[in-house]
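Structure, as structure tokens:
With one protein chain removed, the remaining protein chains of the complex are shown where they sit.
By written order: A, B and C. Residues from 1 in each chain.
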Amino acid sequence: MPTTTRTVEIALGTSGLDAEGKPTRTPLTVGASGAVTPAAPAVESGPDLAGEHMLINIGPQHPATHGVLRLVLELDGEMVVRCIPHIGYLHCGFEKIGEYRQYNQIIPWTDREDYLNAIGNNCAFALGAERLFGIDITPRCTVLRVMAMELSRIASHLVWLGTTCIDIGAFTPFLWSFQERERVYDLLEQWVGARMTTSATRVGGMAADIPDGWTDKLRDFVRTFPKTIDEVDRMLTRNGIWVGRTVGLGAMSADDAVNYGLSGSLLRASGVAYDVRKDFPYLDYETYDFDVPVGVHGDVYDRYLVRVEELRQSTRILAQALERLPDGPVNVDDHRVVLPPKTKAMSDMESMIHHFKQVMEGARPPIGESYVAVESPRGEKGYYMVSDGTAKPVRWRIRPPSMINLSAIPKMTEGYLLSDLIAINASIDIVMGEIDR
Amino acid sequence: MSVAQLPGSAAPDYAPVTPRQLPYMNGTPNPSAAALRERFPDAVTRVDVIWGETSVYVDGPRLLEVVRWLHDDRTQRYDYLADITAVEFRDPERPIEAIWHLRSLPFRRFLRLKVELDKRAPLSVESVWPVYKSADWMERECYDMFGITFRGHPDLRRILLWEQYKEGFPLRKDFPLRGRFSRSEQLKQALAAAPESRYSLEELDIAQAFEDLPDDMRRRLAAGEKTGE
Amino acid sequence: MIRDYLPILMLIGFVAVNGVALIALSHLVIRRRPTPVKQVAYESGMPPLGDARERFSVKFYLVAMLFIVFDIETVFLIPWGSYYRELSCTVPLVNGMCPAGHITIFGLAEMVVFMAILLVGFIYIWKKGALEWQ
Partner (left out) sequence: MAVTAGGAPGRTVATYDPPGSENWLTTRLDALINWGRAGSLWPMPFGTACCAIEFMATAATRFDLARFGMERLGYTPRQADVLICAGRVPLKLAPVLRRIWEQMPQPKWCISMGACASSGGMFDNYAVVQGIDTIIPVDVYVPGCPPRPEGLLYGILMLQEKVRRERLRDTETRDEMQVDPDTGLYIPAPAIDELAEPFGNSVHQTRSGL
């Protein structure tokens, strides 16, 4: 192994040099044998009047880290000189368990992984599995899934709005957003029976069709929800404190954003109009009329504007989906994959055999792989599944958008104040369940 | 809030539509596959299209060169690295496949690069961090889960598990689902992981700025003990 | 003579007794259960590295001083507020009210001058950038 100067995370190290360009701290070089020896210290630079840097640890158990993220900060007074994130404190081995489950059994795992976008993940997994099986779903199921994903986007952005406002100091939007979120929970609960961990889809269809009267409740929600968005907009968008605390923080240029792999609202806030629903469409999103909000500077304020605009666009999509909801079956009529209805299973011998085979051995996709990207509230989300013909996938890879967004936090927060770091961290909208899988 | 076109993107050659009735094996390959085969005839070993997604098998040592060309070439412009992962198959002879998912935002194309790593030789492949900064954590996670070392990565450490994790690489097929040790042993090791192991080498290096770093830590650090694998 | 000071003395006495009693009681009555980990400083669940007695940046001291200056300014408002009527009245008060025709703006003018002086100081430090962190 060649001797490499192990100045860790070199991209961070801009502030490690003093005026003459010599590293103020002697970098440790990893010797050939892996032994780490402090390199010969450069000439002792003059006493550093700014005083020693402070090393503080915003640890896994902290209200402002939105979960069990740990940030080790080297502070010069209040200014963040270097930020070293540590993740993995919520690593629960999702991908390993996926290799021991049949396809329909993995769906409950997709709720618990990104728990703010549970029903959205169910749909994403179902789409990926259906491509692996080579099935095209019924029109009614397509529109139902669009509704499910948009409701989930609204619910997820509301949690982001609530917690970001608490971090920056405004408590009321938290209560407003959770009030609206309870209404989304009611809708999901009537549809699937669970508030948050819905497991609403199956490979080839949905777990249940929507109850009657559900569309009226949704129509009522779509009609009254924009009032709350306007209220939040009126309260925050031109609020002196909010603007003062968010404008110009953690700005990422368009090229940096693309190179650092940001996706979703972060990428669009930096000016790159990449939305999976428009560029790599699924579920007939190209037939819906909605805009993709794009920011200019890529700072925390633009991300806030983009997400609030996305709330409005999701409401528009929900309204259009309500208009075009067709009748007809929800599940695909393919006995290889979808359980036959109970009445047929009990009466007709053929269906009973299919039912038995399906339950005991599970559906077997052909050998192959599939990766369907979906626009989750945090960015491009996708499940890459590799099958070797058996009922359990060989590999179930979850593409974690918020992990890659979080990996850019050292670049975003260096040179800003400690309180700005909290605002930037909130603006990335991280979900530790998805980051650590 | 104007809906801006993608920066510097050619007019989209087709209005993207939800794919329907995708053929299983012989779909239309991504044009970049042909360009790659023509540009790197010896590096590209195989191209196959499954469910409409193009996978290009690339020769390991030439990977960084291929990725750099895909990223820099004006006709390709694969400027977005979606994912880096690896797949180990159930039959022991089949090599482990390292997977790169690349996207070209201006041309709206999706490409999957694969490198086959023989299980018997040490798993090691070129790191694409010099080209895509997003590869940093993905490669660290791939190392943490599969044990594939990425040459040229600035700081290859475990990212999801703690650095003193002794049970091996979890996503390998020979790793039992509940781990190799008994539950109490796992708990004992987790609780006993030495405190300074929670701080990466660099943080200890910063902490050396204080004179009062506990002297046993400093002695071990100076003696060259390295936190992490 | 002592009667005039009785209320204030009682107040000081009560405050002193209350403060000391609370601390003393909690030391005497409770059963201490020290454990080595409980003594260690709380750092978000991590073992603390280095200790708290390190050199802070001088900017913190500057912010502290500015706070004290403007905090004392508000402290002076309290006695002024309680004595405002007597100040702006040329003749002694008649059952708490100032007879008509004797009200002057002396009290108010006094405080405005005081605030103006401090306002000049505030504008100075604002323009000097002492409030910015860099």
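What we mean here is this: contacts are C-beta pairs under 8 Å (C-beta built on N, C-alpha and C of every residue); 3 or more make two chains touch, one makes a residue touch a chain.
Predicted model only: the values in this text are computed from it and were never measured.
The chain not shown here is in contact, across the full complex, with A, B, C.
Contact with the undisplayed chain is limited, among A:M235, A:A391 or A:L418, to A:A391.
Within the set A:L175, A:I241 or A:M346, the residue that contacts the chain not displayed is A:L175. Listed residues B:R46, B:R68, B:R151 or B:R178: the one in touch with the omitted chain is B:R178.
For chain A, the residues in touch with the chain missing from this view are 59-63, 67-68, 88-93, 96-97, 99-101, 108-109, 111-112, 115-116, 118, 159, 162, 174-175, 178-179, 181-182, 185, 195-197, 388, 390-392, 432-433, 436. On the side of chain C, the interface with the absent chain consists of residues 31, 33, 35, 37-38, 40, 42, 45-47, using the contact rule stated above.
Residues 90, 161-162, 167, 170, 173, 175-179, 182-188, 190-193 of chain B touch the missing chain (whole complex, contact as defined above).
Operating definition for what follows: only the chains that are shown with their structure count from here on.
Among the chain pairings, A-B comes first (most C-beta pairs in contact). Each chain gets a centre from its C-alpha atoms; the one nearest the centre of all protein C-alpha atoms is A. Averaging C-alpha coordinates per chain places the centre of chain B 57 Å away from that of chain C. Look at where the CA atoms of chain A average out and do the same for chain C: the two points lie 47 Å apart. Our note on geometry: chain A versus chain B, Cα centroid distance of 19 Å, whole angstroms.
Shared interface positions of chain C, defined as residues touching 2 or more other chains, are 46, 49-50, 54. Contacts with at least two other chains are made by residues 52, 55 of chain A.
Per the touch definition, chain C reaches chain A in the complex via residues 43-46, 48-50, 54-60, 133-134. By the touch criterion given at the top, residues 6-11, 25, 28, 30-31, 34-38, 52-53, 55, 72, 74, 82, 84, 86-88, 91, 93, 95-97, 100, 131-132, 134, 136, 254, 256, 258-262, 271-274, 278-286, 291-295, 305-306, 309, 366, 368-371, 373, 380, 382, 384, 386, 388, 390, 394-395, 397, 399, 403-404, 406-408, 411, 436-437 of chain A touch chain B in their complex.
Against chain A, the residues of chain B that register as touching in their complex are 1-7, 15-18, 20-22, 24, 50-51, 53, 55, 79-83, 85, 87-90, 99, 101, 105, 108, 110, 112, 132-138, 141, 145, 154-155, 158-162, 170-171, 175, 177, 198-203, 205-210, 221-222, 224-226.
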